[in-house]
Every structure is written in structure tokens, then in C-alpha cells.
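Can you keep this structure in mind? I'll have questions shortly.
Omission of a single protein chain aside, the complex is shown with its protein chains in their original locations.
Up next, chain A:
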Amino acid sequence: MGSEAIIVFFLAGVVLVTGANFLSNLISPKSDSDAKRAPYESGMTTIGPTWVQFKVGYYLFAILFLVFDVEIAFLVPWAVAYKGIGAIAFVEVLIFLFILGLGLLYAWKKGALKWK
């Protein structure tokens, strides 16, 4: 295995990033003022704290994404092995997708796919 190449690549990455930061830090002109340190929100000062509680909708979408992410993880080996097995593999994956489709139907019916 070309683990030497990986180590060289890793070291090159570290040297390039730190080198670029170090050089730009060395060369760039420095100025400091209060306005530079102010937090901004599209050019305006923020109203209230910047840490806000997110909506539940994000969480729901993340979990739906995760479920279908796992599904894809199982579909990839199926797709690779499909040619060697043939029609039975197709039926097997149809059952798999049908059961997951029920879940999608449930999410649809419950309005989980709507952004409120």
C-alpha cells in the first residue's frame, strides 16, 4: 500500500496551510480598531444574542436525510452485485424499497416534508 504517499501528502498539506497562514501573517499590513472587532449581521449590528434556538424542522429533515443516507449505503453493494445475481436481486431490492417507501408515505401524510 502506498502509505508513504499518504504521509507525504499529509505533511505537504500541513506545510502548505501553515506556511500560507504564516506568510500572510508576516507580510500583511496590520491595523486594529473597535469597528473591526464588532460582530455584524449583513453590515448591521446584531439584535439580541447570536445564539438562537433552531426550529424543530431542521432536526426532522436531518433525521429523514440520515434514514435515506443509510438506505443508499445498502443500495450501493446491491447495485454492484446486481449483474451477477439477476432478477431475484431486483425483487429483493423492490421489497426493501417498498418498506422504506411506506415510511416516506407516512412522513408525507404526517406533513413532515412541509416546511413550516
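The criterion applied here is as follows: a contact is a pair of C-beta atoms (placed from the backbone, for glycine too) under 8 Å apart; a residue touches a chain by one contact, two chains touch by 3 or more; residues count from 1.
Here, contacts and distances are computed from a predicted model.
A.B. asks: There's a gap in the complex where one chain should be. From "3-isopropylmalate dehydratase large subunit", "Imidazole glycerol phosphate synthase subunit HisF", "Phenylacetate-coenzyme A ligase" or "NADH-quinone oxidoreductase subunit J", what does UniProt name that chain?
C.D. replies: Hidden chain identified via UniProt as "NADH-quinone oxidoreductase subunit J".
A.B. asks: For chain A, which residues reach the chain that was dropped from this view?
C.D. replies: For chain A, the residues touching the absent chain are 1, 3-4, 6-7, 10, 49, 51, 53-54, 56, 58-60, 62-67, 69-74, 76-82, 84-85, 88-89, 92-93, 95-97, 99-100, 102-104, 106-107, 110, 112.
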